[in-house]
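Only a single protein chain was left out; the remaining protein chains are all shown in position.
Every chain is named by a letter (A, B and C) in the order it is written, and numbering of its residues begins at 1.
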Amino acid sequence: MDKTISCLKAAVADIPDKARLMIGGFGGSGAPIELIHALIDRFRATGSPKDLTVINNNAGNGSVGIAAMIKAGMVRKMICSFPRSSNAEAFNEKYLAGEIELELVPQGTLAERIRAAGAGIPAFYTPTSFGTELADGKPTEEFDGKLYVRERWLRADYAIIKAQLGDALGNLTYRLAGRNFNPLMAMAANRSIAQVSNLVDLGSIDPEVVVTPGIFVDGIVEVPHPRQEEALVRAGVVY
Amino acid sequence: MDKTISCLKAAVADIPDKARLMIGGFGGSGAPIELIHALIDRFRATGSPKDLTVINNNAGNGSVGIAAMIKAGMVRKMICSFPRSSNAEAFNEKYLAGEIELELVPQGTLAERIRAAGAGIPAFYTPTSFGTELADGKPTEEFDGKLYVRERWLRADYAIIKAQLGDALGNLTYRLAGRNFNPLMAMAANRSIAQVSNLVDLGSIDPEVVVTPGIFVDGIVEVPHPRQEEALVRAGVVY
Amino acid sequence: MIERKLSNAQIAWRAAQDIEHGAYVNLGIGFPEMIAKFQPEGRDVIYHTENGVLGFGGAPKEGEEDWDLINAGKKAITLEPGASFFHHADSFCMVRGGHLDLAVLGAYQVAQNGDLANWSVGTRGVPAVGGAMDLVHGAKRVAVVTDHVTKDGKPKLVEACTFPLTGVGCVTRIYSSLAVIDIIDDRFVLREKLPGMSIDDLQAVTGAPLHIEGDPLDLLVPALD
Partner (left out) sequence: MIERKLSNAQIAWRAAQDIEHGAYVNLGIGFPEMIAKFQPEGRDVIYHTENGVLGFGGAPKEGEEDWDLINAGKKAITLEPGASFFHHADSFCMVRGGHLDLAVLGAYQVAQNGDLANWSVGTRGVPAVGGAMDLVHGAKRVAVVTDHVTKDGKPKLVEACTFPLTGVGCVTRIYSSLAVIDIIDDRFVLREKLPGMSIDDLQAVTGAPLHIEGDPLDLLVPALD
């Protein structure tokens, strides 16, 4: 079996309008910038995919990556924990103009909801957000004298993620803190596409150090020497 | 900071009577046999710890490890998924004589309940066991047209686990399928003690390949050339 | 009256033919494990075991076992290229989370609505469940391999299970010693039967109605003994 996809264009060709799309990374760390830009290229060429719901910790920075998707008008809704950051004008402007929806989720709850989707756990209880407005309307329950909020899993149609090493079966490792949401999103989407910096021979990743087993990955595309989103933002790159 | 403990005897010295004790391993794979035997030594010398509730996937095999604990009379209750296996006479006899309690938990639910304890998730929903007698008395709920059972976290006072490499901060790696429940139990107990085959210098485990970060580990004791439980059982060893 | 039936090896062979190239598969302890031996040439199948291994292969040579490298049945295994290790919670994410293409289990009874009983016959003794109750949920297909009847000739395919359930409405296909049967909308739908056995004879040893949708195919397997 070989999950390798020959090019970025083919890797994102199937993502439809209105898809729920998870995008890995935390800020620029671990962000699959080449896959995102391939998706923007497709939108510019064809008008699709549009009306996307994007799930990411943030809401884009500068004029590359998710920020460029938002500027291009592909995103209908963001589900994230921290859209307000420096250089987040792309989201801010659309949001304040009422042109983009926002579902704000505490960061740990966001991670756990994504993991729950991958784990077949439809709901769980967390102390996080109890008694706050982010828990409004959610069921609550007392366990052992403490109060908790019930949260639902967060599933997606597609995930695009960034990894370091990958093999043809989709086994992945990550780079430094670029791991973050990437392994979770791989589990939680119906179809997960990973860009890897190095596509290596089957058997050359030690089974002990695989972070994402290939069962969670559907497609893999090699992007040697990937660009780093934060470095692009700092360089003022506009995509 | 140095979490190293000088000897096995000291590593298990604090575990009190009536403790809820998680023991890593799946059958003999990854079983911390030297820590278990140190605990038996202490019981034989002092009469403590007794009335233990032991949490493990199985209920011991042959006449070593958990089976030897049961034979010695230290265990009041087992929480496990699969007590019935070849060479499980120690548990079987006590159970059929009504001298030991059993809480039977489906294997995936057992793993998830332990993980939930480590994760601060007091309860979660799973499809597993819905409609079966193992769900009797448990709350159920429908999500998206499917029915689920609510399960509680499973915490412990102590965990004793087996790892491969360890450093003074408690960072751990495992060996082959010996990983199994060990990383989960490290998270779920108030105090987690790991035996490691090789205690290595701080900084010599690549941060990318740490499986259990040291925050989950309270004590670490080096046991070079540890024995393998299954091999002991097959050799007919009696402890 | 049963004149001829498939051996366990032949049932396993038949089940193996339906496993697609690239499938992620969990084979239950015991009889279902035999399916791996009959994996058709040219198809890559990636086997999962509950205790935290993906991509394992057959048993090592005797004397070369490493007892830290075992499957859920506690048997020594080997690794294929592209294998990975993970802890038990991640392992059951794969199971419960819908990531396996197929789980195959044994059965005491299967009901026409897909209920499965395979962990306890409800008698005294030491109960044990292992991963069975998890495996019946999440896999895209949940199949059973089983003799068509019990040792004393009673149907194992029944209207409603009388033994304690493993899971509710979970089985989608049965490979028995006499037939291949799908479970669709709470009914047994006959897909294949042994050549020479009449539908009436098959029905006589089946505890719930067999539905026919198009002619059943002949259940043809090689001699394997």
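Definition applied: a residue touches a chain if its C-beta (ideal position, glycine included) is under 8 Å from a C-beta of that chain, and two chains touch if they have at least 3 such contacts.
Note that the structure is a prediction, hence the values are computed from the model and not measured.
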Taking the complete complex into account, tell me which visible chains touch the one left out.
A, B
Answer key for A:3, A:71, A:115 or A:150 versus the chain not shown reads A:115
One chain is left out of this view; which of B:118, B:131 or B:226 touches it in the full complex?
B:118
Chain not shown: contacting residue from A:32, A:183 or A:207:
A:183
In the complete complex, which positions of chain B touch the hidden chain?
1, 115, 117-121, 167-169, 171, 187, 202-203, 205, 207-208, 210, 213-216
Contact with the hidden chain only, please: which chain A residues?
26-30, 57, 81-85, 88, 91-92, 95-96, 102, 104-112, 114-115, 126-134, 147, 174-184, 211, 228-231
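Just so we're on the same page, only the chains that are shown with their structure count from here on.
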If you connect every pair of chains that touch, what shape comes out? Choose line, ring, star, complete or other.
complete
Multi-chain contacts in chain C: which residues touch at least two other chains?
85-86, 89, 92, 95-96, 137-138
Multi-chain contact residues (two or more partners), chain B
112, 126-127, 174-176
